[in-house]
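The complex appears here minus one protein chain, its other protein chains still in place.
First chain written, first letter: the chains are A, B and C, and each begins at residue 1.
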Amino acid sequence: MAANRVERWERRSEWPLSIAAVIFLLAYGLPIAIPTMSYDARVACEIVVRITWVVFAIDYFGRLALSERRWGFVKRHPLDLAVILLPILRPLRLLRLVALVGVLNRVGSHTLRGRVVTYVVGSTALLITCGALAVTDAERGQSGTNIANLGDGFWWAITTMTTVGYGDRYPVTTTGRFVAAALMVAGIALLGVVTATLASWLVERVAEATDDDQAATRVQVEQLTAEVRRLADELAASSAGPGGDRLPR
Amino acid sequence: MAANRVERWERRSEWPLSIAAVIFLLAYGLPIAIPTMSYDARVACEIVVRITWVVFAIDYFGRLALSERRWGFVKRHPLDLAVILLPILRPLRLLRLVALVGVLNRVGSHTLRGRVVTYVVGSTALLITCGALAVTDAERGQSGTNIANLGDGFWWAITTMTTVGYGDRYPVTTTGRFVAAALMVAGIALLGVVTATLASWLVERVAEATDDDQAATRVQVEQLTAEVRRLADELAASSAGPGGDRLPR
Amino acid sequence: MAANRVERWERRSEWPLSIAAVIFLLAYGLPIAIPTMSYDARVACEIVVRITWVVFAIDYFGRLALSERRWGFVKRHPLDLAVILLPILRPLRLLRLVALVGVLNRVGSHTLRGRVVTYVVGSTALLITCGALAVTDAERGQSGTNIANLGDGFWWAITTMTTVGYGDRYPVTTTGRFVAAALMVAGIALLGVVTATLASWLVERVAEATDDDQAATRVQVEQLTAEVRRLADELAASSAGPGGDRLPR
Partner (left out) sequence: MAANRVERWERRSEWPLSIAAVIFLLAYGLPIAIPTMSYDARVACEIVVRITWVVFAIDYFGRLALSERRWGFVKRHPLDLAVILLPILRPLRLLRLVALVGVLNRVGSHTLRGRVVTYVVGSTALLITCGALAVTDAERGQSGTNIANLGDGFWWAITTMTTVGYGDRYPVTTTGRFVAAALMVAGIALLGVVTATLASWLVERVAEATDDDQAATRVQVEQLTAEVRRLADELAASSAGPGGDRLPR
């Protein structure tokens, strides 16, 4: 009942939350992308960012109110809670984009591996965008930094996530380094998923020969079953046949 | 019918296109490899590059004209369309070399894993060559660059694709960075394919013991079938034998 | 008997050793984390470090005394011996933290893959901490170094273990380079375990379809068994039935 109400809320709130996440991305990213933006525009963007926070907070507390076991709900949705509590640290505001991952689920293919590919491409693009925005925001204007604009930020995010790491651009602030650590871990996971998907595809293809063998076993069992059935029928026929008076059932 | 005509066209055009791709590679690469080339030679190379573009355009529109469902053909061959439309951006002209991938298919071994190895080696060589040419073309003569000749370009392409990334050479122009991003993604895919091929080989070897077990099951089923058949024959013999008057079939 | 006594000792000593390892980590790490620490506090930390060494030595010789085959015990526990013998080299003292790995075993999930995840996360955190401490200890104050404090050490350890390697921070002393080599090997193993876990998960999911096929075979064999049993019963019934005088058992 309550679960149904929560589910209905979640189904209905998915699109508004996705739109809020995109609006947030624009309001968060534009002042970083355009350093020459006027003070008023910056304030407007900050207000929009806060409004999206309110939207996410309403969604969270709405679902919390509808759910029967409040404490269980809090424990099962730690990421949603983090989205509400953590924005004091600017880069963590980007967690709101997790709302977009649900969209990937709907866009994706029907097969498991097709969905994995959609997730890899979608979340890689999202992570590089977030990493580039967060690192540019954290680094620009700091002393000794070499990430001066969003272009540098994107370039750095790509070299980091692929674990190439030229070292022509790297964060020097603590915030920037935390963003970098998150991207590196994501990069390793990305590498792992790409390799695993390819390996699973190859193993499956190579295993087809083995499957053919198993199919052969199945065919044999089927033939055997047919044989036994024929034998049984024959036996029944011989009993019930002209000699029925002799071998009654 | 139409599909047959398209197929015949594709079979016949494969070699001409491969030759056009190699000629294009030479005409594109030589002015980059030899910076001291005369103006006239450069113009000649550019003309050859444009002629290869015409060859690819003729091939594309020829296949489009032969195909029954035009729109379906356009949608199914996005790479071929890109080869025709994108050469406004110099590095994307290298997409024409995709025509060479078909050659790999014919050279390769018969087993799936043998073909994977051929593709990995062939496309790695092709990608490093393309990356080196494109980055040298984009970077040479730019301010702040450290990729001064094709040797540096090749060295950079290898360190990038293997994700080593020393950082002694790295692109500073936007074009060069896009080339780098493409090479990095290719490097990750390369790593993934190498690992997956090795993993699939190892899994298969280790799985052989399991396969032996399955073969044992198959042998048992075969013995069982033989047993049932013998039983059936015996029953038939006993019915049709001397006691045939008593248990007629 | 002796084996039982060794086991009982090991079960009872696990918690004291874990606590000794944590105390050691604090006493080893604090003087590195706080370079401004007074001379007296440094001496106190060094004494605590030596006391933990004594605890580990008592544990080792206790187990050695309880075991029946002394030489076999020494050969089977080379890491424990290394913990006792190697602390002459400062970074190798961190081997004492191996005692904490046992804790991971108890915290971990029940499934194999859950345990692998616990080990990966736990040992990665432990390795980065150890690497950061050891490299900061080795590098700080050396000429030409760029790892000046524990923050730099952590940043360097993360970029090394993920094989990103920007090159903004790197060890220049021989000790630091050995620490780096250990972290790199650990990083490769980490990458391998992450990929392997993902691959095994994907292969299993994809294999479920195959498993379904095998289940189908099993169902068929079951049906066949039922058929044969019914046949046997029928035969028995026909023999023992009204015609029992004719076909006695």
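We take it that a residue touches a chain if its C-beta (ideal position, glycine included) is under 8 Å from a C-beta of that chain, and two chains touch if they have at least 3 such contacts.
Being a predicted model, the structure only gives us computed values, none of them experimental.
Considering B:P31, B:P91, B:G131 or B:G165, the position touching the chain not shown turns out to be B:G165 (whole complex).
Taking the whole complex into account, chain B touches the unshown chain at residues 151, 155, 158-159, 162-168, 190-191, 194-195, 197-199, 201-203, 205-207, 210, 213-214, 216-217, 220-221, 223-224, 227-228, 230-231, 234-235, 237-238, 241-243, 246-247. Touching residues on chain C toward the chain that is not drawn are 112-113, 116, 160, 163-167, 170, 172, 174, 177, 180-181, 184-185, 187-189, 191-193, 195-197, 199-200, 203-204, 207, 211, 214-215, 217-218, 221-222, 224-225, 228-229, 231-232, 235-236, 239, 246-249. Where chain A meets the omitted chain, the residues involved are 163-167, 195-196, 199, 203.
In the analysis below, only the chains that are shown with their structure count from here on.
When the contact pairs of A-B are matched by residue number against B-C or A-C, more than half turn up again in A-C. Distance from the chain A centre to the chain C centre is 28 Å, each centre being the mean of its Cα atoms.
Our note on geometry: chain B versus chain C, Cα centroid distance of 40 Å, whole angstroms.
Chain contacts: chain A has residues 163-167, 191, 195, 197, 199, 203, 207, 214, 217, 221, 224, 228, 231, 235, 246-247 touching two or more partner chains.
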